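The structure appears right after this line, and notes come after that.
A protein chain is absent from this complex, but the other protein chains hold their places.
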Amino acid sequence: MLRFILMRLGKAAIILIAILTLNFFLIHAAPGDPAAVMAGEAGAADAKFIAQLREQFGLDKPLLTQLGIYLKGVLQFDLGFSYRQQMPVADLILDRLPATLLLTMTAFVISLLLGTLAGVLASARVGKWSDTAISTLALLFYATPLYWAALMAVLLFSVYFNWLPGFGYETVGANYTGLRRALDIGQHLILPATTLGLFFMAVYMRMTRASMLEVSQLDFVKTARAKGLKPGIIQRRHIFRNAMLPVVTLAGLQAGQLVGGAVLTETVFAWPGIGRLMFEALAQRDYNLLLGVFFVSAAMVLLFNLITDVLYRFVDPRIRVA
Amino acid sequence: MADFWKRFSRNRGAVIGLAILAIVILVALLAPLIFPQSPWRMVQRPFLPPFSMDQYPLGTDALGRDVISGLAYGAQVSLLVGLVSTVAALLIGIPIGALAGYFGGWVDDALMRFTEFFQTVPSFALAIVLVAIFQPSIESIIAAIAIVSWPPVARLVRGEVLSLRSREYVEAAILSGQTSLTIILRQVLPNTISPIIVLASLMVATAILLESSLSFLGLGDPNLMSWGYMIGAARTVIRQAWWLSFFPGVAILLTVLALNLIGEGLNDALNPRLARRGK
Amino acid sequence: EPVSGGRANVVIQPEPPSLMMGLVQNGPTQMVAGQIYEGLLRYDEKLQPMPQLAKSWEVSEDGLTYTFKLHDNVKWHDGEPFTSADVVFSADVFLRETHARLRTSLEHVDSITAPDDTTVVFKLKQPFGPFLGIFEAGTMPMVPKHIYEGTDYKNNPANNTPIGTGPFKFTEWVKGSHILLTKFEDYYEDGKPYLDEIYWHVIPDAASRAVAYETGVVDILPGGSVENFDVQRIADMENTCITDKGWEYFGPLSWMWLNNREGPTADKRFRQAVMYAMDRDFARDALWNGLGKVAKGPVSSSTRFFTDDVTAYDHDPEKARALLEEMGYDGETVRLLPLPYGETWQRWAEAVKQNLGEVGINVEIVSTDVAGWNQKLAEWDYDMAFTYLYQYGDPALGVARTYISTNIAKGSQWNNVEGYENKEIDDLFAKAAVAVTAEERQKLYTEVQQKLVDDVPVAWLLELGFPTIYRCNVKDLVTTAIGVNDGFKDAYIEK
Partner (left out) sequence: MTEPVLSIRNLKIALPEGADRDFAVNDITYDLYAGEILCIVGESGSGKSMSANAAMGLLPDLVRPVGGEILFEGMDLLKLSETEMMDLRGKKIAMIFQEPMSALNPLMRVEDQIAEVFEAHGLLTPKERAARAIELLTEVGIPDPEKAARAYPFQLSGGQRQRVMIAMALALEPRMLIADEPTTALDVTTQAQILELIRNLQEKHGMAVMFITHDFGVVAEIADRVAVMQYGKIVEAGTADEVLDNPQHEYTQKLIAAIPKLAAEASGETVSKTPILEVEGLNKTYVTGGGLLFSKPRVVHAVNDVNLTLSEGETLGIVGESGSGKSSVGRCLVRLMQPDSGTVKLAGHDMAQLSGEALREARKSIQMIFQDPYASLNPRSKVGRIIAEGPMAHGVSKQEAYARAVKLLELVDLDALAIDRYPHEFSGGQRQRIGIARALALEPRVIIADEAVSALDVSIQAQVLDLLAELKERLNLALIFITHDLRVAAQICDRIAVMQKGKVVEMGPAHAIFNNPQSDYTRTLIEAIPGREKELAAAG
């Protein structure tokens, strides 16, 4: 197992480089460049100004040379310098990463827990009205555009009831510390995490439900019933675990996308996360920053793919032999 | 086929879903007949609330355009985007996942690395980059959405196939001399159908909403009316004109609901254990 | 009566890339860094110069020598004294290298010298009418010589902790969340500033910014912070004031570039038809919430030397059709590039498309994101394209650049992008810039405006109104022509 993990990690490093290279060309294929964008914002700029910027960013060099310089930097754990923000990319990302992880992980846990729970409940009541109700509700959350739901949540809980802060990561200027600060952040977290979580919930709910129904037809469920086990235990221990296989795959997929997956939520809730950073970098063609975010996101995806595979082996002993 | 229909129709929800979808498709097809005027035409004063003028039952938008006509025309584009990109994503994702899971070894490795590439770039960002590169148009939007949505399909299918390929009935098929292709198509894939259906019916909604986000960023096809466009455009005036996002939202929801109900019906109809339920 | 103390919570959008105003001069940077850095002058609503770092100034008879007397007790935020050497360094060395817009104006300058610690003399090569208009902080910010001299300006670590002479000093910047400025105790004007601190809140979503105001998290919404559709609703709130002042210096004017080189837009009659076809009143009322004015021509009404004595283009589809008929427009599709700055602009493009469609012009909207838009403009890859530009108070600074033929060059979207070539106009602009008296200049610019309006090199739309919304107990926030950008020097919160 350990060898398996080490091998995968080694491979992942190589893949990362390959992915970065591809990303590099992909990004450069999009029209426009950071010099033009920055010149565009400057309110005035002449050709000299833009040429200056290009030179400063190294954009005047041939593309392959640029790639070489970038990759060399990456190999030395240097993600380069953000053109626009005039700061090392790594610093910018590390600044934002905790907020994003906090938000997306919470949402992930909410969606996974609520989703599988709802799926289990629905599957236990298959065909009844409560099944339909649960399914429809989950779909409602899913099909509602996120920003719409988010704004409604803010209007309701923030503007109307004034229970929860509607945006931001913490109360700016309050200068809380310690536990007080943690609580403050927690309060700010509730709305965005729930909105995001409810959105993803539907996927888990539907997947769990379908899978549970499929598994509940299998023979070993009959054995379990013959033991006199309570339906609840059968559901949980026998059906649920077997039904979790596709859900695990899906969860791994989603977890990998945590870094970049919350652009809209971060925007609406003014959450200072990576998603927004990426989006801005993309809009501004801040190549280094964008590549940096893609790099982190790729690393996350690979990591979670690995975790999923390990988890899979854990959940399904049959695969372990292979 | 008749048999299949009989089984399918036993699920009342599925029939309702099919009916809703049929209506949506019908409206989409007949839009030019019902609303001969372009949905972009500014026909009344802006922000006319719904039900205040018989001629424009769902009101008008920020430029005084008829909402109901937009909904009808939007159905065309949104359905197209949702369905075509989902089908395309399935057509890419299922074979890749199935081949990877079935053959394992280096095939799996190669295909999964390939998949990983598409997966590692956050899908929203990838979609933006792709549309930006290829210029916004309905084709490039559909292609971009398909390209960003197939990796989950591939990984899901692979996971399922991985655990199915060691089943004895697959071995039996190997022995009986069936080619790998037949085995994958006939023995393995049918047994992965249920999670795929679930995923696919949700993907349609994601696609419609992704198109909306793209058009919100100015990367939609600006000459085509779609539900996503309507919702995106209504976003800024939610507080003034709830109906502008509400009606297209309901349209999307109904369509998604319909597709999910149909998916469920399909699932039941394809499940041999439920096949003969009820006389 | 002004009272000291208190905190201002202000929205800033988008998050500025940097606060070092000598290097970056985009909108949000100017707004925040305008409290940190200062220029020699500021301007009142009528664009008349007011003292800032310079307490007085003199212009020689021939209009060639400008002498500034500086305050003598000015300190940088790090405690170093500010002297005329800093001015020379900033204007002659630093900004000449980094500030494209200023560089163009400084071409008229022969020498900059500092006879003593508090005196700076600018000698011009020839008279330059708008010269006194280039001394506000966004155009000529003073940067500290002792920090930058001899360094690589762009990579100087001090850029992250900007040092200026302004009323507020930089304290903290939590990227993606907020920027904190605090009162500079050693500020040279007694008693100022009144506020203790300013929190600039980064809230990327317009609706959330409105909510932020409604829930009392922020008290000041600078122009453009909330959607136009939301302005009225928020302005109607209790204890809320709104002003559209404070943009006179910028005079933001929107228009559509019309590609004068090829296609139907190369024909003057087509361009005129476009002017007649557009319902600009509708656009202002439906999209801009009734704020702003329908543009008369190339010069904004708040800019000096504006005249309304020009041909008027009212909404008149009949005239438009006639013009098209006359030119024999064959229905060729024209590509319209909206401004990718949000929904309002998108809607506007759609409205214009409908307007033009009604007179028979086939428009196809081509969309791209900001980067693509910049590139398309810079490479002249469009038929019609929305934009809006600042005027900086004087036609020589912000108007001429769009119409003179020497400014036709690919690679920039700030020059004569439409490709309009008219020798006569070139001459008029050139003469007007160096004319010494205001009357003379007015005469020349009136002629320019009349000629341009007839030629329609671009299709002018609206003088944009960007109202500032704030709680009424915030006083003296907008006192100059650049509004909030240097407004916190005088602002106080009434108890």
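As written, the chain order gives the labels A, B and C, with residue 1 at the start of each chain.
The rule is simple: a residue touches a chain if its C-beta (ideal position, glycine included) is under 8 Å from a C-beta of that chain, and two chains touch if they have at least 3 such contacts.
In this text the structure is predicted, and so the values were computed from the model without any measurement.
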(request) Name every shown chain in contact with the chain that has been left out of the document. (result) A, B
(message) Among B:131, B:173, B:230 or B:244, which one touches the chain that has been omitted from the display?
(response) B:173
(message) Among A:72, A:128, A:180 or A:230, exactly one should touch the missing chain; which is it?
(response) A:230
(message) Under the stated touch rule, tell me which residues of chain A contact the chain that is not displayed.
(response) 1-2, 217-220, 222-231, 233, 237-238, 241-242, 310, 313-318, 320-321
(message) Need a quick check: the contact residues on chain B for the chain that isn't drawn.
(response) 167-179, 182, 186-187, 190-191, 193, 270-273, 275-277, 279
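The rule is simple: only the chains that are shown with their structure count from here on.
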(request) Please report how many Å separate the Cα centroid of chain B from that of chain C, as a whole number. (result) 45
(request) Would you mind pulling out the distance in Å between where the CA atoms of chain A average out and where those of chain B do? (result) 21
(message) Can you compute the centre-to-centre distance for chain A and chain C, using the mean CA position of each chain? Integer Å is fine.
(response) 39
(request) Going through chain C residue by residue, note those that touch at least 2 other chains and give them in order. (result) 207, 368-369, 371-372
(request) Would you pick out the residues of chain B that each touch at least 2 other chains? (result) 128, 132, 235, 238-239
(request) Using the touch definition up top, name the residues of chain B that touch chain A in the complex. (result) 13, 104, 112-113, 116-117, 119-125, 128-129, 132-133, 151-152, 155-156, 159-160, 162-163, 166, 194-195, 197-199, 201-202, 205, 209, 212-213, 231, 235, 238-239, 245, 249, 252-253, 256-257, 260, 267, 271, 273
(request) Spell out the part of chain C that touches chain B in their complex, as residue ranges. (result) 206-207, 210, 227, 229-230, 233, 286-287, 338, 340, 342-344, 346-347, 349-351, 353-354, 364-369, 371-372
(message) Please output the residues of chain A touching chain B within their complex, sorted ascending.
(response) 15, 18-19, 22-23, 26-27, 29-31, 132, 135-136, 139-140, 142-148, 151, 155, 202-203, 206-207, 210-211, 213-214, 217, 245-246, 248-250, 252-253, 256-257, 259-261, 263-264, 275, 278-279, 282, 290, 293-294, 297-298, 301-302, 305, 312, 316, 318-319, 322
